[in-house]
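The other protein chains are all here in position, but one chain of the complex has been omitted.
Per-chain numbering from 1; labels A, B and C assigned in written order.
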Amino acid sequence: MKKFIDDLTVCSNRKLNNDYFILGLTSVKPLPAMLPGQFAEVKVENNPAVFLRRPISVHDVDYAKNILYLLVKIVGEGTRTLSFLETGNTLNLVYPLGNTFTTEDVKNVLLVGGGCGIAPLLYLARHLHNLKIKTTILLGGRTETDILESEAFRQYGEVYISTDDGSLGEKGFLTNNSIMAQITNFDRLYCCGPLPMMKVLAAIAKQHQTDCEVSLENTMACGIGACLCCVTPTTAGNKCVCTEGPVFNVKQLQWQI
Amino acid sequence: MKKFIDDLTVCSNRKLNNDYFILGLTSVKPLPAMLPGQFAEVKVENNPAVFLRRPISVHDVDYAKNILYLLVKIVGEGTRTLSFLETGNTLNLVYPLGNTFTTEDVKNVLLVGGGCGIAPLLYLARHLHNLKIKTTILLGGRTETDILESEAFRQYGEVYISTDDGSLGEKGFLTNNSIMAQITNFDRLYCCGPLPMMKVLAAIAKQHQTDCEVSLENTMACGIGACLCCVTPTTAGNKCVCTEGPVFNVKQLQWQI
Amino acid sequence: MADLKVKIGALEFKNPVLTASGTFGYGHEFQDFLNISRLGGIIVKGTTLEPRQGNPYPRMAETPSGMLNAVGLQNKGIDVFINEIYPQIKHFDTNIIVNVSGSKLEDYIAVVEKLNHLDRIPAIELNISCPNVKQGGMAFGTSCTSAAEVTKAVRAAYKKTLIVKLSPNVTNIAEIAKAVEDAGADSVSLINTLLGMAIDAETRRPVLSTITGGLSGPCIKPIALRMVWQVSKAIKIPVVGLGGIMNATDAVEFLLAGATAVQIGTANFIDPAISEKIVDGIGEYCTRHNIAAVTELIGALKI
Partner (left out) sequence: MADLKVKIGALEFKNPVLTASGTFGYGHEFQDFLNISRLGGIIVKGTTLEPRQGNPYPRMAETPSGMLNAVGLQNKGIDVFINEIYPQIKHFDTNIIVNVSGSKLEDYIAVVEKLNHLDRIPAIELNISCPNVKQGGMAFGTSCTSAAEVTKAVRAAYKKTLIVKLSPNVTNIAEIAKAVEDAGADSVSLINTLLGMAIDAETRRPVLSTITGGLSGPCIKPIALRMVWQVSKAIKIPVVGLGGIMNATDAVEFLLAGATAVQIGTANFIDPAISEKIVDGIGEYCTRHNIAAVTELIGALKI
């Protein structure tokens, strides 16, 4: 897929709560084709503490309105600076980068997002819905405010929710949610979230011989396979998360599960 | 004089033309005592290209309204970033720094400002006016847009103008302005502007045995006499422009004039 | 339009802008962003005799105006380069230079002997300065004797243009450059990364798996510029300058300091189109300053 380096224009910046916001970005040109799971390398301006670009997933694309959405969690200087962006500001993106989730040979799937891990899953849900694949969504987080975009997900399938403190949905870890009892019904799990969560989920999936794809978040310098900084060990040696991922089938990974 | 490190609030940012602007800064506390010729070390935020503070002269102080004015010329990244400041923004200053013009033993003086060199002279003119010292002002620049604040100066004395291209006032170098014919009438010249201009002026003053004080603009790191980066050779050895200047009597300097 | 051509030994470059090893992949990663044939040359990732997996993750840390890397020469080995990568990139209308790395003298020799046969590889850059591998690498580049020894041996085995890449982690880089010149190199390139370290105060752990890593980016530019200046005064062969070049002005500074050509490294990560922009920018600088040939700038610093 052709990659671009483009100045996009911020057309919205919606604050979800103190930690999360969604940027809407548009362009005078039609946005390029993007696949679920892909990401952009975002240039953070005006902050001396930020030198490299920041990788952010494609959260959703509205081709009719020519808007790309990014869902961002504020964790440090770069994401904090992005949170201040206002309508009309410019944001430079290198995109779309990385591979995509595979959607072949499946009829019934479960999307599992932990906290900010839902970022790439909404666009995937939309995609699966278009492909008429039955989609169930499981969202988890520490507390209520970590459960994001549940209404948007409901357009595409049934939504289950877990919070560690029980403030929304079932109380407990996402991996203990009631939907997990039906794991064998699903042809594939798609998962994005904190590494420990993904590992537990991958272990459960493995136990039930359910296929499982995960989206990884290694630290990146270039995002285009040039620096070899973002590797993860796979059955075929070290692979770049930015080009051969971010989506991996857990079978490819060297996880001790 | 006690020095402060303070966050001031931008209360105005007046664009004079494409190159120059005047910032108004206020504080919840009363502004400290400042003398004409003194300067502030200004912290430029949000620009990765700017690491050190930038020295900017006290252009004027309105103690009644508790406002400090800085007149700034856009020459690089730091001053460009300052030009974007908006009302309500915060600017951190270390100030007031440096010495002051001497105003003892004079009755009739000439202030000479080249371009941005007028920055410290307006506050000096106000000061001289309060002291009832007869003040004449000579402003010079390449062209019309380099002649700044002439109306403000007129409150304090007669204003003469020279521009290289004749677009305002007399045509030619400021050092050839008609007022210079009366140089022997003045007890002292106060001068700030480009170094070559100040040197020519100092030479003329010397020739006519007229006293002359100049304000220098060496590159500075600390502004408080700690780094010794800003020295100028004087009859008493290398002296810091930030503490023993920026104002020097040309007699102290090692200028070949 | 100024003449941007420069020469290193017998080799002509259409302009002085090359891309630095390890920061530009094999070139094709950047094809969507710029026209590779507009560059003076590209230097591909450090290539060793055998395939290497490099160091464990994490391999990268952001630092003030720069970054640390601890990639550790991950590459598929010279045979895969020759059989699989070379055929994909040999059509690029630019000088393709292979960065040759290794831990043993014999490995360097084995690699360059194979490279002798590749028509479209007119030069190699001998990496005796990688800080991120346990054996060899930088060790070769930090003493005059070993730097001269490896250069001499490779010189004997390699027929085309030989550029030796120097380490900045030394007391006297000019001395090492001189040793390398005397040993028969056609050119030296400098600097490789400076050895640095990052710590996460919250977890109290090193950020990199290897504890230390190589520092690159604009933070090192003043050091690189000083070394290029020192080295270019000390030797007669052309110097290729790099270290923190982010734009055409930076590149011109290196030329003025004495570099015949420059390499763009970390800047490729911030703006993958930057190298071509720097070619344009140098041209514009020449036009603005009435310079007919970029060679007029080389070492033209007014002291």
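Going forward, a residue touches a chain if its C-beta (ideal position, glycine included) is under 8 Å from a C-beta of that chain, and two chains touch if they have at least 3 such contacts.
Bear in mind that the values here come from a model prediction, so they are computed numbers and not experimental data.
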{"item": "Chains still shown that are in contact with the chain withheld from the display", "value": "B, C"}
{"item": "Contacting the left-out chain in the complete assembly, out of C:37, C:53, C:83 or C:249", "value": "C:249"}
{"item": "Contacting the left-out chain in the complete assembly, out of C:195, C:234 or C:273", "value": "C:195"}
{"item": "Among C:66, C:122 or C:265, residue touching the chain not depicted", "value": "C:66"}
{"item": "Touching the absent chain when the full complex is considered, from B:46, B:155, B:207 or B:238", "value": "B:238"}
{"item": "Touch residues of chain B, complete complex, unshown partner", "value": "2-5, 43, 48-53, 94, 218-233, 237-238"}
{"item": "Contact set of chain C toward the excluded chain (per top definition)", "value": "61, 63-66, 68, 142-143, 169-171, 194-199, 201, 203-206, 211-212, 215, 217-223, 225-226, 229, 244, 249, 252-253, 256-257, 285, 300-303"}
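To be clear about the criterion, only the chains that are shown with their structure count from here on.
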{"item": "Chain centre separation in whole Å, for chain C relative to chain A (CA means)", "value": "36"}
{"item": "Per-residue overlap in chain C, given as positions that touch at least 2 other chains", "value": "65"}
{"item": "Multi-chain contact sites of chain A, meaning residues that touch two or more partners", "value": "48, 50-51"}
